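As you look at this complex, bear in mind that one protein chain is not there, while each of the others sits in place.
Letters A, B and C mark the chains as written, and numbering starts fresh at 1 in each.
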Amino acid sequence: MGMPIELKEYGYGKSGIRLVKVTREGQRHHLRDVKVEIQMFGDFEAAYLHGDNRAILPTDTMKNTVYALARQYRFGAIEEFGLRLANHFLGRFPHVKRVVASISEKQWQRISCGAQPHGHAFQGATPERRLALIDKSRSATSIEAGIAGLAVLKTSRSAFNNFLRDEYTTLRETQDRILSTQITAQWSYSGGRPGFNHVWNGVRTALLETFATHDSQSVQHTLCAMGDAVLRSFDCISEIRFSMPNQHCLLVDLSPFHLDNPGEVFLPVDEPSGLIEATVRRPDDAVA
Amino acid sequence: MGMPIELKEYGYGKSGIRLVKVTREGQRHHLRDVKVEIQMFGDFEAAYLHGDNRAILPTDTMKNTVYALARQYRFGAIEEFGLRLANHFLGRFPHVKRVVASISEKQWQRISCGAQPHGHAFQGATPERRLALIDKSRSATSIEAGIAGLAVLKTSRSAFNNFLRDEYTTLRETQDRILSTQITAQWSYSGGRPGFNHVWNGVRTALLETFATHDSQSVQHTLCAMGDAVLRSFDCISEIRFSMPNQHCLLVDLSPFHLDNPGEVFLPVDEPSGLIEATVRRPDDAVA
Amino acid sequence: MGMPIELKEYGYGKSGIRLVKVTREGQRHHLRDVKVEIQMFGDFEAAYLHGDNRAILPTDTMKNTVYALARQYRFGAIEEFGLRLANHFLGRFPHVKRVVASISEKQWQRISCGAQPHGHAFQGATPERRLALIDKSRSATSIEAGIAGLAVLKTSRSAFNNFLRDEYTTLRETQDRILSTQITAQWSYSGGRPGFNHVWNGVRTALLETFATHDSQSVQHTLCAMGDAVLRSFDCISEIRFSMPNQHCLLVDLSPFHLDNPGEVFLPVDEPSGLIEATVRRPDDAVA
Partner (left out) sequence: MGMPIELKEYGYGKSGIRLVKVTREGQRHHLRDVKVEIQMFGDFEAAYLHGDNRAILPTDTMKNTVYALARQYRFGAIEEFGLRLANHFLGRFPHVKRVVASISEKQWQRISCGAQPHGHAFQGATPERRLALIDKSRSATSIEAGIAGLAVLKTSRSAFNNFLRDEYTTLRETQDRILSTQITAQWSYSGGRPGFNHVWNGVRTALLETFATHDSQSVQHTLCAMGDAVLRSFDCISEIRFSMPNQHCLLVDLSPFHLDNPGEVFLPVDEPSGLIEATVRRPDDAVA
């Protein structure tokens, strides 16, 4: 190449590594169902610039490593498995400067037979996925946990009023609308290793209960209330980021048919949606 | 047109009519979330052949009718709403010979606050959808109910052995594999109007419990056991049709890494999948 | 089982068998990219009822067979590959009564370098898929070809007028609307083996040109014109079935902003959509 070029923020890895892990305690089996992504950053310039692959561990090897480590070690919380993967690659390859391991977990529940949860038969549970994101370099480790696609809807105590208007504003004020969203939230652990499962379940409960009971003036307002509830409940969480679409349920106009519609018949629409995002954090952590 | 052509099996309608219906009993609200499709068959030849629309009720009107009827009447089981829609169009338009109303319902559950189910806040529930298919003509009414996307997985008591082999067969026999599928089942009511909600919940339970407890020799075998369980439990059901993919979970070969894999680490794959289908019915109904 | 049950319309097979076939003529390579589904029907009752798999060829073997036959024979039109698969299984297994092979093909085109089509580099082409459906029993063979997802849109010469109205009708008459659909069409060959590629390309052209030039009074009307054009062009086609959603592009009401909108700004919606279906055939074939 005549003209020199430079690389910035370059890395590679494997995405979509699907893994089901079964642990057997006699007749009682435990099921885990995850999707893993590994990204590596480091001294790979020669591969990009010159086609010299000597520093490139194949992404196929990353996949194999996920399966081999899943076999050799107890599969704990996905945060722990992500840490194991990051540590493995950093420990093995000095030219790798940083590893990002992202894991998302599907929820299963035991089938009930009579009133008893079955030992080895499962059904799909609620649709949200649990997330873990480990970002580890030679000098720092970031552990994030999260939840994606937590679908919630409330039919009362959601208003939207006194907003800014201009000549393109046609929306009416409302004291009582349907509020429907799919919560995606990711939070950072500020140090130490909490009980990951305990905290995750607690955050999920705090999100659901706050959504249910909050007197909402907007999605922004509810987002903040949820963040506040999480930070109050868990000292180990320093900040939490939300992405929440406002999935509109439009009240259908039945007046052409001489019918009223007192909050009964709605048309839910996928597009367009509002999109509300923010990070909520403790003031003490305000360093960046 | 110089050459005459003929029409066969022609009809039209509206698909993807989304409807959320909220019923308010004081502070306790009820939420229903459905998708409706209407298809009509009748004397529409002039529209197809000559562009004469005088017999064509716009599909936009069908959509409006769904919303107007949802407002005017109690929204019972989706089978009942489908019957209401079919009766409406057949009663109104003599040139319509047959109406098919298909409804699928999303599952929501109340958010628990403390141990109490909340009055007007809901979260997404298990991913399967409830189905109803009403097919009504001037002389006959068929009512079908169903379930789609009921995800189940068992980690034991599923074998596949003694199968037919030829020179392209490489599959090994197994006494203990993961069995994973998404059950779609549709059943016909043979007369009378049962308690639709009661039967639907009972069928769902029978499917789940049979899947969990059956000693499976194949997906075909489990399918039949589930059909048998449903027909035994509900006299009002004359036949039930299943479509069940075999969503393979492949045991990962760890021997290149000098590791065994005693049913612990699996790779689930979406494609290809087996696809097993059958209708199971009582012999008495064997006329058709 | 105490109560006898019966099976109806039962079969099994493999879906989602993905296959890329490369044929090399020196530096000029040919690329085919298909998805195959095989379904078999026959004497499989013992497997369903009793878990006896001796008549069950594994679906894994079906998949292997697809790959092995793709290697051993020239890969012609997908109709021919489907026939090869059906003949293989019927010829090999006397207890199999009927085989259905469905194939859908993704479209690729050669990358142009300068003005030259490249010999072995390809890019994704238009989004429609080519279909073939072979349904073969001991006594009959049905060959269907088709096209799915042919997206078309016209901004003029589409009207919808003089339709039936009732009290739920609010739609306005229009002389000039956007007409947008995704054509799915499947046609039967009435005997003999035409040049499958030639006919498929000819049908596709007839569909596109008729859609473009027809003075449409409705989707139904355009559907019929397209069927007529295909039947006129190809004697080997006895009938053709269409499924065409009416993907509405709604004229946005800009009057609250004191703006007119003379057919310029539209909101396309995915749901709900009209759904228009019909089979168009020659009168001579009117036996069935």
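Some points to look at:
Throughout what follows, a contact is a pair of C-beta atoms (placed from the backbone, for glycine too) under 8 Å apart; a residue touches a chain by one contact, two chains touch by 3 or more.
Treat the numbers as computed from the prediction; the structure is a model and nothing was measured.
Note on the undisplayed chain: of the listed residues C:Tyr48, C:Phe211 or C:Phe234, the one touching it is C:Phe211.
Here the missing chain is touched by one residue of A:Arg18, A:Arg32 or A:Lys97, and it is A:Arg18. Only one of the listed residues, C:Pro4, C:Pro94 or C:Pro127, touches the absent chain: C:Pro127. Looking at chain C, the residues touching the absent chain are 18-24, 27, 29, 31, 33, 64, 67-68, 70-72, 108, 111-113, 118, 120-128, 150-157, 178, 208-209, 211-213, 249, 252, 254, 256-257, 259, 261, 263-269. Listed by residue number, the positions of chain B touching the unshown chain are 167-168, 170, 256-257, 270-271.
Residues touching the missing chain, restricted to chain A, are 1, 3-18, 37, 39, 44, 47-61, 63-65, 68, 92-93, 160-166, 168-171, 215-221, 223-224, 227-228, 231-232, 239, 241, 245-246, 270-283, 286 (touch as defined at the top).
The working rule: only the chains that are shown with their structure count from here on.
Computed centre separation for the pair chain A/chain B is 30 angstrom, with centres defined by C-alpha atoms. Multi-chain contact residues, meaning those touching two or more other chains, occur in chain A at positions 256-257.
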